[in-house]
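Every protein chain but one is kept in place in this view of the complex.
Our next item is chain A:
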Amino acid sequence: MTGSNSAAGQGPEAEETGNSGKPSRRSLLGWSGAGLALGAAAGGGAVALVQDGEQAAPAAESGAAVDFHGPHQAGIATPVQDRLHFAAFDVKTGDRAEFVQLLKDWTAAAARMTAGHAVGEGAYGGLAEAPPDDTGEALGLPPSRLTLTLGFGPSLFAKFGLTDRRPKALVDLPKFPGDNLDPARGGGDLCVQACADDPQVAVHAVRNLARIGFGKVAVRWSQLGFGKTSSTTPSAQTPRNLMGFKDGTRNIAGTDTARLAEHVWARAGDGAPWMAGGSYLVARRIRMNIETWDRTSLQEQEDVFGRDKGEGAAVGKAREHEEPFLKAMKPDAHVRLAHPDSNDGATLLRRGYSFTDGTDGLGRLEAGLFFLAYQRDVRTGFIPVQRRLARADALNEYIQHVSSAVFAVPPGVREPGDWWGRTLFTADRRD
């Protein structure tokens, strides 16, 4: 957000451009930025972005921009936005230089789009004979807290002779009991997580990156998410999933630098120095048997989760954020099994979204949770937790994991000129 104030004070007449050079989504930011400052002063729901232990400018419930640059990629500790478009790509080129150029082109486009600008030379006003650089559907929309987060899948490393740089923490996930995975909807050499408060802004971002990537990468699968199911802002209410429950109430807060450092950010000494400041992402498409769940008695629903449905409090507790007493719960209750105390302290930063992709042809909602979790090491993060859940979770009767992917999310793009994945692809391999 720094630098965006240059647009503050511009009248709304600046809004109608927003094509290439001229700010429009950014000029809106001037306005919302003012509202933000007020919100922060009032001590309301304003939240802070964490930047290497320091508090950066606030980005809260508005159309503001989230800073693209920083030691960590935005879209992890960033307060969770309302909407998601997640896309996984296959790499189609074997030419390392060409791929690196794509990462640079993507970085430039991402920096523009997250700031509320159109990509390249904009969506109109260019050569009449050529298709415009930008596809145009985000013109006039505010930045909507768009974040774009890039990850590298395990299959990427062999494609560019980088097998020796594949982090040990980036393991192929084992098969868990109950998995019914569609390979066409899982995996991928690359991923882009686009989160924004406006779905059109998120979709625009993925669409334009895919377009820039044609010939070098191809979309393998993608997923839209419409409702956040986790919060990284502790003061906020934990959102409910499609089962009507709050889950993940003890999620890591984006402001909790100590827990982020302990559980989310990879360190140079963890085994892959190029990943320092990065993280590891597990994505799982979890289909819910919505209709059978809805026919389940309230008592059983609450027993399955280990919480009450209204407040979200753990069994025997009155408030959502009260520390649960795990032994009061049934042995197969979801909260009990997923709790760090049941998993040697394993803690994930969850950032999942609900999805509904219409119906499944049998009149049932094709719906569920698109689970996204960031962690410092998949081996001590997702895997032990999911092993326990897959084996015993009472929830398994109502859910099925239908796609799966894992990615190494490199550190942030530090400043203009830096690019996504530089630490992996630069020549110096001793770093």
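The rule is short, and it goes like this: a contact is a pair of C-beta atoms (placed from the backbone, for glycine too) under 8 Å apart; a residue touches a chain by one contact, two chains touch by 3 or more; residues count from 1.
Everything that follows uses one rule, which is that contacts and distances are computed from a predicted model.
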Which one, "Peptide/nickel transport system ATP-binding protein", "Ig-like SoxY domain-containing protein", "Peptidase M75 family protein" or "2-hydroxyglutaryl-CoA dehydratase, D-component", is the UniProt name for the chain you do not see?
"Peptidase M75 family protein"
Missing-chain contact, candidates A:104, A:211 or A:267, resolves to A:211
In the whole complex, of A:125, A:140, A:161 or A:271, the residue touching the missing chain would be A:125
Need a quick check: the contact residues on chain A for the chain that isn't drawn.
90, 92, 123-125, 127-131, 184, 211, 214-215, 218
